[in-house]
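Structure, as structure tokens:
Just one protein chain is left out here, and the rest sit where they should.
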Amino acid sequence: MTTTAAIAPYDPAVDAPKPHHAIYDYDSGPPVNRGKFAIWLFLATEIMFFTGLIGAYVVLRIGADSWPDPENRLAVLITAINTFILIVSSATMVKAVERAMLGDNDGLVKWLGATVVIGATFVGVQVYEYAELIKAGNLPNVDIFWSTFYAMTGFHGLHVTVGVIWNLVVMIAAMRRKIPQEKYMTVELAGLYWHFVDLVWVLLFTIVYLM
Amino acid sequence: MSHEKGLGYSIWNIFVALFVLTAVEVAWGYAFHHNTGLLLKMPVWLFWGGLLLMALVKGLLIFMYFMHMRFERWIVWGLILPTPLLVMIVLAANMPDTSFNEQRDHPIGYLEDQTGEIVNALDTLHPAKGRGTLHGAAAEGGGGH
Amino acid sequence: MNPVSTPSAPVITHHAPHLQPGEGEPGTVRESHDHHELGFLRKYVFSLDHKIIGLQFLFSGLVFLVLGGLMAMAIRYQLAWPWTPMPGLSWMFPATGGAITPEFYTMLFTMHGTIMIFFVIIPLLTGAFGNFLIPLMIGAADMAFPKLNMFGYWAMWPAFVLILMGFFVEGGHAAGGWTSYPPLSTIESAAPGSLSGQTYWLMSLTWVGVSSMMGAVNYVTTIVKMRAPGMTLMRMPLSVWGLFIAAFLQLFALPVLTAASIMQLLDRVIDTGFFTPTNLIVNNLTPDSFAHGMPAAAAGGQPLLWQHLFWFYSHPAVYILVVPAMGFTSDILAVHARKPIFGYKPMVYSMAAIAGLGFIVWGHHMFTSGMNPALGMSFMVATIMIALPSAIKVFNWLGTLWGGRIRLNTPMLFAIGFVSMFIIGGLSGIWMAATPVDIYIHDTYIVVAHFHYVVFAGSMFAIFSAIYHWYPKMFGRVMNETLGKIHFVGTFIFTNCTFYMMHQLGVAGLMRRTADPYAYDVYAHLQPLNEFITLSAFCMFAWQIFFVVNFFHSLFWGYRVGRNPWQANSLEWDAPSPPGHGNFDGPLVVHRGPYEYSSPEVAEDYLPQTRAV
Partner (left out) sequence: MMRLIAFLLLIAVPILGVYTFVNAQEHNWWFPPAYSTFAPDIDWLFNFIMYMVAFTFIVTEVALAWFVWQYSAKRNDKGVFTHGSHKLEMIWTAIPAVALLVIAFTQMETFAKIKFASGFPTDGPYTREKPIAEVWASQFDWRFRYPGDDGVLGTVDDLESSFEFVVPVGVNVVFHLRARDVIHSWFVPEFRLKQDALPGHTIPVWFQATKEGSYDLVCAELCGWGHYKMAGRVRVVSAQEFDAYMAELKAKWFSNGKE
């Protein structure tokens, strides 16, 4: 109609795609690795996720008429040791990243292996804790203490499990010599996630088990 | 970039700090619990404040060193900085409604009678227990409808 | 004029050794790999190509649009002629001979709202156009993480399957409103849809959350890290800005909803007590007689907690529905008005301000919920102030049209329609933001009118506009202009007839979510108005046939056009239509912002971003 400029028809000379063109990859941003940038974004979403869970716990707890002493309900000492175990695994992870940076593949495999084993131990202890609690009849539907307890520690445990699997995958790649020095970022990304999970536990342990 | 040359810090220092803090936390928890404290009973705010402070320090150590945010550029900080603010907002908005809500009241659906005995509120209005059905009651109630 | 610093021609490293993608210093360009052919399955189904993934989102979204639209029609039928059999539908409801039952009605609007928001508008805006446009507009070959992108789409499939399965479970689908307020949604005996329908609903939404999270991480990384040389942030088209900001909304708000829906799921499945208070008596049943959904002893559950967490996401979510739409509109207005966008920077800042403020206004959905009134007061002020950035946007759109050489193509018509309708929808928001007024109009049809103006007449118009505008880029053919204009005129008229009248219903006090308004004396006289609305809605639905026919016809027989049919500036028009694998013919250099229309520097009235002058 009146004001529409005539749309030019297809002209193969100009409009056809050029055959066999190369594909270009740009880097525009600040000098941060893409993967690292993305993982931090992802960790931000994780923080908000735990905000939902932990925030619910905090406000429900402050609002509760009374709140049982966790000492009476939970095995604080065992979990304290478990906390320590998780911290150790964070440290071994740091070593693994360092090895990867230095291109020491054997060291990488060794330290990652340690992280996986120690991380799995943490999960094991938690499973044992759950089993004992459930045996004693402390199910999530008993009261709001147990509801929040299971939701928070359960989702944290799930994250640890994911982290263990992730580390395992990286370890297998390292064993097959697929992580040369330039690609140490692969290890570092797994590491960031792993430390984050550790960080969340540090907070959870304090507010759920000690407070 | 600094981390090309290694970690840039001594991981064992951090590790020991984390370990010690955890131990202190647990000890604090047993010793000063605000009502079951073995040594000394503390007011809640002090007890909780101490624990939270230690937890935050631990978290920060992990965040700054293990996740080497200390050596990271502003852009990565920018990604994470909004979250503490949002956490505060979520908590602050929920507190008045969930934590400090005078209008809350339970058990729900139950009323106390004069003697303090709990009477199921439904008993008095339950159709099977004497007041007739809803519509019956409405008709009885004398009706504007 | 933009302060133009022309970048020098990029230095191209061929197969830079030992570098992972994105490892280089800023400004590096790397020739990464050559073109190669893929099989059908890899090319169209499990595609890693952002354009194909965008189209996958587009088609799924349109399919769900039809479903959501049909549900809207059933809602409208019931509201005009309650309890009368729907002609030709007796096979669906044999028990009632085709009439809607009250249980079914609650399910209808719940699923209408859910599907329209989570399965139509969000996937279309961020999924379809986000994927299709972002790399093309910033000059990248693909997304930063193509595999993650593919997972992002395929994570929608469990959501699709679950949401559809929910229709066939006992008791029907979720029926607690799209807001799913507990305890209605957590107690099985409270509503038929709270049997297992609600569980499917919650699981489905969790998957939508996973998908959006993957998408958002990808979009932000791509936009920050993969812009072509010269494409500074302040030279990005506003569409990209809109999608960028919406991605941040998703990143920071959505996980909270995911956490909340998981808690609600736990409340339902393993009887935790987050949102369900103790000792309710539902359906004359006391707590112990429930099978599921009510904690027997768990004390302290808080229904308001859900509302806060839900709206903490869902208010930002409504800006996810509109901010990209604003971006598209800005681009389309500038292209077809042949004028630079008026006030580019204010446009960017106001979008960011809308998003930022969007995080602190959610309480305006809860003014009468029993929320602390002092909180209500602060939420009111924040909410009213959010009109300010919106005002800036509206005035800048008007400024863009002023002095232009407007070409009234179909995309332009829908974009103008968007501006016109967004004003209406936004302004009625002010009523509701005012707390005392909202005491009266909360949950009345004013709310329904408000949000259909912003989501249908707003976001959906922007989507129509975007489809008409970028269709040539997607398929290499333009849609038929005559059919498009007919589509616009009818849709514009019937949209207004349908939704404008709802304001009157609202002022008269008619509440939403009522299956039969005429059960009350105060509302009995509103039936004629409702009939009118229903008839308009039917006409609007029927009118979409022009779109459907046009869409499919043009796929195969549309007018074949070249790279830049609209004579636009932004980078996507530099690529072939449709762009092949890797998008562009060669390395790009961006010399200026995307809005240099009618520039005195050149003879033509447009000046592509890549052209050196």
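Brief remarks follow.
Think of it as A, B and C in the order they're written, each chain with its own count starting at 1.
FYI, contacts are C-beta pairs under 8 Å (C-beta built on N, C-alpha and C of every residue); 3 or more make two chains touch, one makes a residue touch a chain.
Keep in mind that what you see is a predicted model, and the values were worked out from it rather than measured.
Of the candidate positions C:M377, C:A542 or C:V613, contact with the unshown chain belongs to C:M377.
For the chain left out of this panel, the touching residue among C:Q56, C:N131, C:N149 or C:Q302 is C:Q302.
Touch with the chain omitted from the figure is made, among C:F145, C:W311, C:Y344 or C:F475, by C:Y344. When you scan C:L133, C:M150 or C:L184 for touch with the missing chain, the hit is C:L184.
Contact residues of subunit B toward the unshown chain are 101, 103-106, 108-109, 111-114, 121-122, 124-125, 130-131, 134-135, 137-138, 140-145.
One chain of the complex is left out; on subunit C, the residues touching it are 1-2, 101-103, 105-106, 175-177, 181, 183-184, 187, 190-192, 277-278, 280-283, 301-304, 337-346, 368-370, 373-374, 376-377, 380-381, 384-385, 387-388, 391-392, 394-396, 398-399, 401-408, 413, 416, 419-420, 423-424, 427-428, 430-431, 434-437, 439-444, 485, 489, 492-493, 496, 500-501, 503-505, 507-509, 511, 513-517, 519-522, 525-526, 529, 595, 597-600, 605.
Just so we're on the same page, only the chains that are shown with their structure count from here on.
Subunit B has its Cα centroid 22 Å from the Cα centroid of subunit A.
Subunit A and subunit C, compared by their mean Cα positions, are separated by 29 Å.
Contact of a single residue of subunit A with at least two other chains is seen at positions 29-32, 37, 41, 44, 47-48, 51-52, 55, 59-60, 63. Across the assembly, subunit B contributes residues 75, 82-83, 86, 90, 94, 98, 101 that each touch 2 or more other chains. In the complex of the two chains, the subunit A residues touching subunit C come out as 1, 3-5, 7-11, 14-18, 20-35, 37-38, 41-42, 44-53, 55-56, 59-60, 63-65, 139-144, 146-148, 150-151, 155, 180, 182-183, 185. Those residues of subunit B lying in contact with subunit A across their complex are 1, 3-4, 6-7, 11-12, 14-15, 18-19, 22-23, 25-26, 28-30, 33, 35-36, 47-48, 51-52, 54-55, 58-59, 62-63, 66-67, 72-76, 79-80, 82-83, 86-87, 90-91, 94-95, 98-101, 104. Taken together, the subunit B residues at the contact with subunit C in this complex read 75, 82-83, 86, 89-90, 93-94, 96-98, 101, 103, 106-110, 120-122, 126.
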